[in-house]
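Pasting a structure below so you can have a look.
Yeah, one chain of the complex is gone here, protein chain that is, but the others are all in their spots.
Right, chain A next:
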Amino acid sequence: MMHIHRLEKIWLTFGMAMLAVFLLILGLSAFTMGMDTPNSGHDHSVHAAKLSETPPFDHPAITQIGDREYEAVMTAWAFGYSPDQDQLVVPAGSTVHFSVTSSDVVHGFEIPGTNVNMMVLPGEVNHVSHKFDEPGEYLILCNEYCGIGHQAMFTKLIVT
């Protein structure tokens, strides 16, 4: 239908081929190697206003579920996270599976220096897992504006 210059054909073919290759790598690593975007798997499953009577979010806690494997059930609220910081302690080499929801507005859940970075919405539970190899204090911060105290919303995970 339209004539396109030979050089432009080469340019566009090369460009589109690169995009296709890149998408293929993203898609394969996402869907076959477990590197997907956060996926709750059970959408719209909690009621933010009734978290205090909704297990497991009525008792946010970090519990050991295997050898160097922990589950962290957490809630985000303006302006902090539960459970308290003194409970967030795991030994080095542990994999932590975070399950987080919000009891009020939209928050973020980010650990700088790792790939832990997700949105926390009221009414939804979001999940992310990370293996903490190095001992140290890991900052967990809110990266979505949630009100006047947003910059004060953080906690720490201690890896011993």
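What we mean here is this: a contact is a pair of C-beta atoms (placed from the backbone, for glycine too) under 8 Å apart; a residue touches a chain by one contact, two chains touch by 3 or more; residues count from 1.
The working rule: contacts and distances are computed from a predicted model.
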Record lookup, UniProt, unshown chain, options "Molybdenum transport system permease", "ABC transporter ATP-binding protein", "Heavy metal translocating P-type ATPase" or "B(O/a)3-type cytochrome-c oxidase subunit 1" -> protein name "B(O/a)3-type cytochrome-c oxidase subunit 1"
Missing-chain contact among A:Gln64, A:Asn115 or A:Thr160 belongs to A:Asn115
Contact residues on chain A toward the hidden chain run 1-5, 7-8, 11-12, 15-16, 19, 22-23, 26-27, 29-31, 35-40, 43-44, 46-49, 78-79, 104-106, 108, 110-113, 115-127, 137, 139, 141-152, 154, 156
